[in-house]
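Only one protein chain is missing; all other protein chains are in place.
Chain lettering (A, B and C) follows the sequence in which the chains are written, and residue indices restart at 1 in each chain.
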Amino acid sequence: MSSNTHDTSAPKRVKHESPLNHYLSYIVSILLTMLAFAVVLYGDLDRSFILIFIVTLGIVQAVIQLLFWMHAKERGHLFPLIFIAGGAFVALTCVIMAVYWVWW
Amino acid sequence: MAHAHPVKKHHTGLMDWLTTVDHKKIGILYLLAGGFFFLVGGLEAILIRIQLAFPDQHIFIGDSFNQLTTMHGTTMIFFAAMPVIFAFMNAIVPLQIGARDVAFPFVNSLGFWLFFAGGILMNTSWFLGGAPDAGWTGYAPLSTIQDTGWGQTIENNLQGTDFYVLGLQIAGIGTLIGGINFLVTIINMRAPGLTYMRLPMFTWTAFITSGLIVLAFPAITVALVELMFDRIFGGAFFDAARGGNNVLWEHLFWIFGHPEVYILILPAFGIISEIVSTFSKKRLFGYSSMVFATVLIGFLGFMVWVHHMFTSGLGPVANSIFAIATMAIAVPTGVKIFNWLFTLWGGQIRFTTANIFATAFIPTFVMGGTTGVMLAIPAADFQYHDTYFVVAHFHYVIVGGLVLGLFSGLYYWWPKMFGRMLHEGLGKLHFWLFFIGFHLTFFPQHFLGLMGMPRRVFTYQPGYDLEVGNLVSTVGAFLMGIGTLVFLINIIATQRKPKTALADPWDGRTLEWAIPSPAPEYNFKQTPLVRGLDALWKEKMAGNKEMTPAEPVGSIHMPSSSILPLVMSVGLFIAGFGFMYRNYYVAAAGIVVTFIAMFLRSVYDDHGWHIEPEELEDDKGVKA
Amino acid sequence: MSTHHTGALPANPETATLEGKNKVLGFWLFLGAEVVLFGCLFATYIALRNSVPDGPTAQEIFKLKTVGWSTFILLTSSLTSVFAIIAMHRNKLGQLLSWLVVTVLFGLSFLGLEIYEFVEYVHEGHKFTTSAFSTSFYTLVGFHGAHVAFGICWITLLVLQGLKKGLTVVTAPKFYVAALYWHFIDLVWVFIFTVVYLMGKVGQ
């Protein structure tokens, strides 16, 4: 596509990303996971609270990984985000359907 | 720039078509295959109508009738309508956005061959013990039950639904990657200056439709996988005895199925927008609200699927919520209808065949849409559901909407695709036969439904006032058939004439009319610079003869053709048969073939080839 | 543009060419479709997870210890694939490929654990055909497992290609996309251990 006009040859400042962020998200992920396991194994709490709690932890962890590890927070990720969000929306409708339908 | 690239490997004849990665040729392939399946599906419809012409006939009864119905619906939706839409997206979208190619030419060709393999696989069922017979909706457990005991009329029709499952699965993958291809093409490959709010309406609808494909097709993939697991590996998804649930299938099918109907209709909306605006010589009225309405319809389309399941027993809460959401879609759709009417308003309307089809679309679609809103009332749908009223509704929106739109697009873009103009007189004959036939066929069906005729029945009893309506309906179907034959004659007659079509025969407004007809292999000699909505019209009004180029003439990079997409599809085709006949060696062999082709594709980089400036067609003839 | 691999590699080699850009974007869209795919599988599982007319229930069979290890392994493999991409951005082919190999090894051990787990379950009478719960369980978790297996083959192939072709604007998008895929698998697993195993343990 030599002639397509998207300008890609503009010099970009070479910037090395630091792995610090990635270590951090790794540690956070591990912590969130351990917390979830711990609540289920040892938490003597209300059942529905546990359910909501661990699902929330899962979502938080997923968002962190999406943003940091998959670089979705960086520029130029508009359409990726739209489609992941769109997918999540459809997936969520499916899940809500299943939950509604089993519990009502 | 062009150092040491191989020249194009010139395949000719059949090999050229089997290996092509040129989006224009793939578009033609989609059109041929889709057109073929339209004839097959239409023939099935005619047979359905013959059986129902009079009460108590014994031509196609029991399972044979169910096979006709199932295959008619499935073929028309997946193997006729979708491919013809893809034909237009391939042939037109890259031209409308001023691109030389699509983002993934190889994937594009793979998408075509997968669809074709799936379609052929499904239709081989006719010769291999009987076609699928559980309706195009394939409701479980009718579709999972494999042995219905002594009573099977067609011997051992156990495999039928396997053809449905595997055929749709293979074709579905093709459609999904096709959708991704068009999204990326439209996002990344627009000509300079072509901002989103300057995109031609057809490209917008192709964009949203592709988005819907990407988000809706995985649902049917999952549904089909579950059905396949139940049928082939003894799974319990839909087996009530083991805790399975048949309503789950209905949910998954319709989570896909409803967006699917908007996948079908949105491109037709786009086609109508282009044609109405061209032939009234006006810009599209309310362009931005058109865009917004398209997006909104796409979005709402995901939240209404339960309206197909009002009678499944989900309860009044779910039914009410989905009823309101469904009705809401009438609003953006109405915006479109009125925008078209006001595009025509004050214009200089020319009644070419393309525009006759396009303007006939408007009232017909409104009739179908309004019966849709009637269906959206759950308590009333308790009466309509699964009757001929529903059949009438969806043929009004599909045949009176989508199919009229597609015919309109064919007359409009035929010169751009083939370099020849279809005959206008024959075109008008085609229109009148088809249009009158259409209303004769489907208008009486509203009343048949209300008078108690369920759908998917192979007969009805005399004495309930159903005779006249059914007979009229059958006569109408024959008229539609004759109309279609006239169209075929038109094509054949046109094909024998020389390629004399002008670059811009209709006084067009969008970029595809700025290049010769048919479009050269590289589309644009120089990428055009876009300065506004209706880019070509804008230049014409500014007194320019052609588009302003955005780059100097240079050598043009082209992708190499490849046989691998066909090989991959054949691999899956073979694997499909392996699964159906429970021969896992064959299944494995087929998959291995596909994987080897994928491996080769990954390992050997395609460097493409170049067209040098001196080889470019001298398209001085192009006038803006 | 596809042939500009003379001289230094640009800072983001994966999106330096239009082909690369297209590939990365196209892959993201594919992941959007995968979200729906797994969403539907999750919905199925959630709807059927308590439908056990016969055979063991989730609470009876799940062993959180194996799952904990699997989770740890997969999470770590996701981190190593991040390292691979960082190495790629620094134009260090050797490091890139080594990290990918490490990732593959983690993936293999995850897969090994999963197979071991499935075999155990089958011994306990939790077969694919036992109940709607078991069918939906194996389908959901198995789909994820199949994704892992595919990823392992894919990345292995890329490592071999990397050895042969080096790091160019043609190969860089492939590495990048494979890493995205691997992260996505990890992300799905987060929901699997939450929804399938932890919620299964909590009971209905």
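Keep this in mind: contacts are C-beta pairs under 8 Å (C-beta built on N, C-alpha and C of every residue); 3 or more make two chains touch, one makes a residue touch a chain.
By our rule, contacts and distances are computed from a predicted model.
J.: Could you tell me which of "Cytochrome c oxidase subunit 2", "Monovalent cation/H+ antiporter subunit D", "Molybdenum import ATP-binding protein ModC 1" or "Amino acid/amide ABC transporter membrane protein 1, HAAT family" is the UniProt name of the chain missing from the displayed complex?
T.: Result for the unshown chain: "Cytochrome c oxidase subunit 2".
J.: Of the chains you can see, which ones touch the chain that is left out?
T.: By the stated touch criterion, the chain not on view contacts B.
J.: Would you mind spotting which of B:M189, B:A206 or B:A323 touches the chain that isn't drawn?
T.: Selected residue, touching the omitted chain: B:A323.
J.: Which is it among B:Y196, B:F382, B:Y581 or B:F599 that touches the chain not included here?
T.: Missing-chain contact among the listed residues: B:F382.
J.: Considering the whole complex, not just the chains shown, which residues of chain B touch the missing one?
T.: Residues of chain B in touch with the missing chain: 61-63, 65-66, 133-135, 139, 141-142, 145, 148-153, 240-241, 244-247, 280-283, 285-289, 311-313, 315-316, 319-320, 323-324, 327-328, 330-331, 334-335, 337-339, 341-342, 344-351, 359, 362-363, 366-367, 370-371, 373-374, 376-380, 382-387, 450-452, 454-461, 464-465, 541.
Simple rule for what comes next: only the chains that are shown with their structure count from here on.
J.: Which whole number of Å gives the spacing of the CA centres of chain B and chain C?
T.: Chain centres of chain B and chain C, defined by C-alpha means, are spaced 33 Å apart.
J.: Suppose each chain is reduced to the average of its Cα coordinates; what separation in Å results between chain A and chain C?
T.: Computed from C-alpha means, the inter-chain centre distance equals 14 Å.
J.: Send over the residues of chain A in touch with two or more other chains.
T.: 1-2, 4, 6, 79, 83, 86-87, 90, 94, 97-98, 101, in rising order.
J.: Taking each residue of chain C in turn, which ones touch at least two of the other chains?
T.: 1-2, 18, 21, 25, 29, 32-34, 36, 40, 43-44, 47
J.: Any idea which chain C residues touch chain A in the complex?
T.: 1-2, 10-12, 15-19, 21, 25, 28-29, 31-36, 38-40, 42-44, 46-47, 50, 64, 68, 71-72, 75-76, 78-79, 82-83, 86, 89-90, 180, 183-184, 186-187, 190-191, 193-195, 198-199, 201-203
J.: Which of the residues in chain B come into contact with chain A in the complex?
T.: 1, 99-101, 183, 187-189, 191-192, 211, 214-216, 219, 247, 251-252, 255, 302-303, 314-315, 317-318, 526-527, 550-551, 554-557
J.: If you look only at chain C, which of its residues touch chain B in the complex?
T.: 1-3, 18, 21-22, 25-26, 29-30, 32-34, 36-37, 40-41, 43-44, 47-48, 51-54, 128-136, 139, 157, 161, 165, 170, 174
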